[in-house]
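Of the protein chains in this complex, one is absent; all others appear in place.
So, chain A:
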Amino acid sequence: MSQLGQVVGILRKLNEEYQISTPKKLKLIDAYLVYVLLTGIIQFAYCLLVGTFPFNSFLSGFISTVGCFILAASLRIQLNKANQSTFNVTPERAFADFVFAHIILHLVVMNFIG
């Protein structure tokens, strides 16, 4: 029980530190990430309930959510000032790359969704 209390304490501390230390831009991206994650979970649950026909549409939609999640997470990582040393990229360039990858992703998703 004390371990559970410990875990709850850690989570609360984590939440506090998160609220204080992350800038607004990153919090916005985090909210978008949560939204995309929920969309993906709903799609997967629907597929489990109803079945996988047509499979290409399910795959296309699910990979679209996973792709959006990954791209937004990568953007967040590149915009985070703490990671400036590992990445050699300006925030504007990071966003431009993000848009480029999204164009490719959505073109393919539109082609595959049938």
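The rule we apply is simple: contacts are C-beta pairs under 8 Å (C-beta built on N, C-alpha and C of every residue); 3 or more make two chains touch, one makes a residue touch a chain; residues count from 1.
The definition used in the following text is that contacts and distances are computed from a predicted model.
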Protein that the absent chain corresponds to, by UniProt name, given "dolichyl-diphosphooligosaccharide--protein glycotransferase", "Radial spoke head 6 homolog A", "TTC8 protein" or "Translation initiation factor eIF2B subunit gamma": "dolichyl-diphosphooligosaccharide--protein glycotransferase"
Residue among A:2, A:19 or A:88 touching the omitted chain: A:88
Chain A, residues in touch with the chain not shown (by the definition above): 10, 14, 17-18, 55-56, 59-60, 63, 66-67, 70-71, 73-75, 77-78, 83, 86-89, 93-94, 96-98, 100-101, 104-105, 108-109, 111-112
